[in-house]
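Other chains of the complex are left out, but the ones given are in their true place.
Chain lettering (A, B, C and D) follows the sequence in which the chains are written, and residue indices restart at 1 in each chain.
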Amino acid sequence: MSKKIKLKKSKKAGLAPGTLFFVGEKKVNNTSISLINYNSEKFSTNNLDFNYFEQVSSTTSGVNWLNINGLHNIDDIKKICRKFDIHNLVMEDIVNTTHRPKIDFLDDSIFLIAKMYSFNQDKRIIQSEQVSFILKNNFVITFQEEPGDVFKPTRDRIKSDNSRVRALAADYLLYSLLDNLVDSYYQLLEDLDDSIDSFEQNIIKDSNSISLSDFFTLKKSLLFLRKSVWPLRDISSQLARSEHNQIKTTTLPYMKDLYDHVIQVVDSVEAFRDLANGITEMYLSITNNRMNEIMKVLTVCTSIFIPLTFIVGVYGMNFEFMPELKWKGSYFFLWGLMIFITISLIVFFKKKKWL
Amino acid sequence: MSKKIKLKKSKKAGLAPGTLFFVGEKKVNNTSISLINYNSEKFSTNNLDFNYFEQVSSTTSGVNWLNINGLHNIDDIKKICRKFDIHNLVMEDIVNTTHRPKIDFLDDSIFLIAKMYSFNQDKRIIQSEQVSFILKNNFVITFQEEPGDVFKPTRDRIKSDNSRVRALAADYLLYSLLDNLVDSYYQLLEDLDDSIDSFEQNIIKDSNSISLSDFFTLKKSLLFLRKSVWPLRDISSQLARSEHNQIKTTTLPYMKDLYDHVIQVVDSVEAFRDLANGITEMYLSITNNRMNEIMKVLTVCTSIFIPLTFIVGVYGMNFEFMPELKWKGSYFFLWGLMIFITISLIVFFKKKKWL
Amino acid sequence: MSKKIKLKKSKKAGLAPGTLFFVGEKKVNNTSISLINYNSEKFSTNNLDFNYFEQVSSTTSGVNWLNINGLHNIDDIKKICRKFDIHNLVMEDIVNTTHRPKIDFLDDSIFLIAKMYSFNQDKRIIQSEQVSFILKNNFVITFQEEPGDVFKPTRDRIKSDNSRVRALAADYLLYSLLDNLVDSYYQLLEDLDDSIDSFEQNIIKDSNSISLSDFFTLKKSLLFLRKSVWPLRDISSQLARSEHNQIKTTTLPYMKDLYDHVIQVVDSVEAFRDLANGITEMYLSITNNRMNEIMKVLTVCTSIFIPLTFIVGVYGMNFEFMPELKWKGSYFFLWGLMIFITISLIVFFKKKKWL
Amino acid sequence: MSKKIKLKKSKKAGLAPGTLFFVGEKKVNNTSISLINYNSEKFSTNNLDFNYFEQVSSTTSGVNWLNINGLHNIDDIKKICRKFDIHNLVMEDIVNTTHRPKIDFLDDSIFLIAKMYSFNQDKRIIQSEQVSFILKNNFVITFQEEPGDVFKPTRDRIKSDNSRVRALAADYLLYSLLDNLVDSYYQLLEDLDDSIDSFEQNIIKDSNSISLSDFFTLKKSLLFLRKSVWPLRDISSQLARSEHNQIKTTTLPYMKDLYDHVIQVVDSVEAFRDLANGITEMYLSITNNRMNEIMKVLTVCTSIFIPLTFIVGVYGMNFEFMPELKWKGSYFFLWGLMIFITISLIVFFKKKKWL
């Protein structure tokens, strides 16, 4: 996991600002483009290749959703950005997949970077992917690192004739896509919740079987999740209060709703961090407790047998003159003494609640 | 408990925003509706079923309190909401019982979500239930998950002819219901206080008998209680400073009073969290102390008998030439030596304060 | 102590807001009232009973300080409040002795709730009492739970002919009383400081003699003291910046001075909390250290004698063929060997700094 | 140290506000006064006694620095304050040497309280002294508890003919004195830094030789230093942004510079607190580690010899029928067995990395 969440920017350090350079792991081989065009009456889906891409006109009527998968081919990204008059610094941010989530209200468009997370149950790691959104007039352009199905619900709804997304404009489409993204966070939070629950159960049952390094990885995940979710709070808040020309007033209640959801995610992440700290504390307490228990057994055992062993050692001595050795019954008397000592000690330990 | 406070939203993830879908556990079988209509002179209570519900008119004179129990039947909720012209997103929030507490000042109404908590002493869990309030002209509409008696005091007061609630308008009714809700938090805080007290007593008396996982559950409860109470602070503060047309100026002092009470709850929750942390620390200190005590007994016991056992071991050896064995009195001299060693060690340990 | 600082409000939960109900412990049997009337030339003190109380006129000239001791007799309180036209919600706050400190700037008066604390050295608990102040024209009305001598300095100064309080108006009287109250906090802080100091000394001298539960009580006291002092900060700040008609501009510098004192109390409480945490840490460190020392003694003792005991055990065996047993001098050689082993181990432990 | 930083105000509690009373330890016997008068051309220094003090006129031309050492003689302080028309509450704050640092912008003057700290390397304590400054027209009046040399640099510069202080007005003199004061904090911080460094070195070398109570005193010092430095931040910030008639616009950049220095001191204090916490943690880790090491030696030693001791115990039994005792070579075989067991255990412990 540590590989995934590491800072990758240095590869780029030293390049002129505005020089395009793909930063991140190459996740897919080819840039693939799909265009969904719709209005309230009809919709069409096209998987484009770059030869046909030229035909896309930035003035097509209806709402257009242009989705780009794969960011490593800088030339392709450049072509797309130029077609839509996208500023160089924006282009640079799109291909730098380690960018912090942010929103830029540009003169004629809105640019937004967010992170998609998924919890890989097998490897127990959180995988992150960067998505960039551009809202410009009747176009929403999304840039993903690899094809994913987070946006499937919106895609399905576009196909449905009387859905609200079909009836409304591109800003609602942006909202709908962001809502899908935040919904995917809930899935992640549930997975994390299950993980925390199972750690908790394991600690209570038997603290030995839990893997401390797994738990540390979980805490690290929460740390990095938090780092991505916090900026989203600002982003959605700005969208909800926005007076930008690209966002219609009628869409603002939806953006406010989005903001509510993000706040809920932020709250949950913070609560999970507190929970994880609580589990650490509980783990230390339980370990301490167990050590206490072990110490008691050791102490009781040692304290009872060491005096007895001394006593029998005494009568194992080979002195020629030891009167007790000759006395009949002294052996049995000694047993009596030892039993008495044992019982006394057991009573003492009972009183101390060590037994 | 963890089941109760888990995030449940994913069930809904992927639905179009505005699509109604009940999120939560189905707690009652039927939606039941009651309408209390009153003015300063008379009042009437009606338990409606949906056939008669059509007769409720949103223009009835006097103050009307419409209480809905049970949110799983989406169609019923839809019918009610449409009758009162409630926005789709509000409807969605009402039936999503995992929503964060919030207030929305809409154009012609006020919408408010809060949580009701009760501490189940048997299972030692906090049970939460969501309540939504809509204040619209002379109507207050409340949506509960299951029938509860938190609002009983207000109901009783409405029945009393010269109560203030009878004399005032719907915004005072809203205040009165919220005040009942906050009062129920005090009950919960007292139960938590008793729990913390009993943990504290148990730790001081005997740290072994406390259940660490119970204590962890308590801390988790405080965590989630806090998550619900904090937003209430903002909500009541906004109500107290509100200039919304639905709230009369004469009601503002009452809302300010409500705000004072919420602040007091928030303070108490924070104080309880500090207390719980203090108990954790004390628990660790006491465990440490106890381990120290055990170690001392072990050490004293071992340190006294191990040298003695060595000495008697020496004279248990079978060498043919050991002059001491032949000396008369050497046995008694040895006893003297061993008693001297024992006393010296005891003095040494006394000086070290280990005895 | 826990009994004293517990939340008591639930007793009241369910009453109509504005219904008077005494919340708290009944501390005195009768409500007693005293009225001090003064101007720059003369002063008079009267202990009133309720029969004569009717004669008090809210329009008496000069400055009037009406002090009420005992809040459990609701009727008496009602009578007083009605005479001075005090709002129902204010009355409710006066008799609810668990209220959070607060200030209300009403149209024609200022209402203020604060806590008085005293440290009971015998029981080592902090006792709290609620005081309410009403400043209305030339009247200052104070409500105490039981007669106390915190305000004695002001009382004495009123008796002194050329004191400033005699020369100035009712707002200065309010300031003077609040100043007495804050001064009483300093006394409490000093007592706490002594307690912390003695804990610190005890820990350094001998950590066994300190009572962890006493220390925990101290931390709890700080926690609740803080809960009461923080609101006072806002209160005094609002008084210092107030433009309310009841506060003259010439009194503002004194209110500013009061604010400075409150800030100093707040700072001290925070510093004491940090100190208390530091002591907890030091306690853990010292306990750890002591355990280390014990372990060393145990380990050194065991590590030296266990090998020796083994050796003498070897020659205590009864094998018929053990050549060494027959050799003359082997006994003394063995002693030499054992002394050598002992010295080697001692050197080893010295090098490890365990001795 | 605890004696020095204790709250002393209670001695005064109960006095009328504005009653002068010296609070603090009497540090010098006599109040001594010195007056430095200068302008760009000349300067004169006078040590005044109170007989001649009458001759000082508050209207002398040039810049005047009046320095008072010793605050216990209330009458002297009163005389001075009256001559310069200083408000009673200010006078009260000057002689209360436990006052929190603060700034008051009065109508015709600026009043400022700060703390001077010095680290006494011998006693390892921080000694604090209060300094008050009054800037009124062409006078700067400073009140110190005892004569000190913190202001020596300014004094020297005044003696130098072409220094900036000589060329500028009284507000620059105030700045220059405050700058000296902040410079003295740097000296203190360096001493603390050395202390922290030496604690760190000692812990790494050998944790036993450090004195926990000394370390606790260091942390306490940081706590109280912080309490004094934080208000200075506000004070210098207010000076830098001041539009008060006593501060010329040309002096503001210098005040801004002062603010920068104070911020740097605040940052350092915070960083030192973090460092001190880090050292506490490291100390606990190292102690833990050492205990681990001790435990390993104990365990290895015990685990090897206890089985061997058992074995030789077996053949020390006196049963009449023990066939092995008669076998020739069984003694040597037993030695072989014991060596084998020892080696096995050593290999086992090596694998566990305990050796």
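FYI, a residue touches a chain if its C-beta (ideal position, glycine included) is under 8 Å from a C-beta of that chain, and two chains touch if they have at least 3 such contacts.
Keep in mind that what you see is a predicted model, and the values were worked out from it rather than measured.
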Number of copies constituting the complete assembly, 4 shown: 5
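In this text, only the chains that are shown with their structure count from here on.
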Rotation, 0 to 180 degrees and nearest 5, that superposes chain B on copy chain D via CA atoms: 145
Residue-number overlap at the chain A/chain B interface, same or different (half cut): different
Rounded Å distance between chain B and chain C, as computed from the means of their C-alpha atoms: 26
Whole-Å separation of chain centres (CA-atom averages), chain A against chain C: 42
Residues of chain B touching at least two other chains: 284, 288, 291, 295, 298, 302, 306, 309, 313, 316-318, 322
Topology of the chain contact graph, where touching chains are joined (line, ring, star, complete, other): line
Complete list of chain pairs which touch one another: A-B, B-C, C-D
Chain C residues touching chain D - in the complex, by the definition given at the top: 152-153, 157, 163-165, 175-176, 179-180, 183-184, 186-187, 189-190, 193, 197, 200, 204, 253-254, 256-257, 260, 263-264, 267-268, 271, 274-275, 278-279, 281-282, 284-286, 288-289, 291-292, 295-296, 298-299, 302-303, 306-307, 309-310, 313-314, 316-322, 353-354
Complex contacts: residues of chain C adjacent to chain B: 2, 6-7, 9-10, 12-18, 87, 89, 99-100, 102, 206, 208, 212-213, 216, 219-220, 223-224, 227, 280, 283-284, 287-288, 290-291, 294-295, 297-298, 301-302, 305-306, 308-309, 312-313, 315-318, 322, 324-326, 328-331, 334
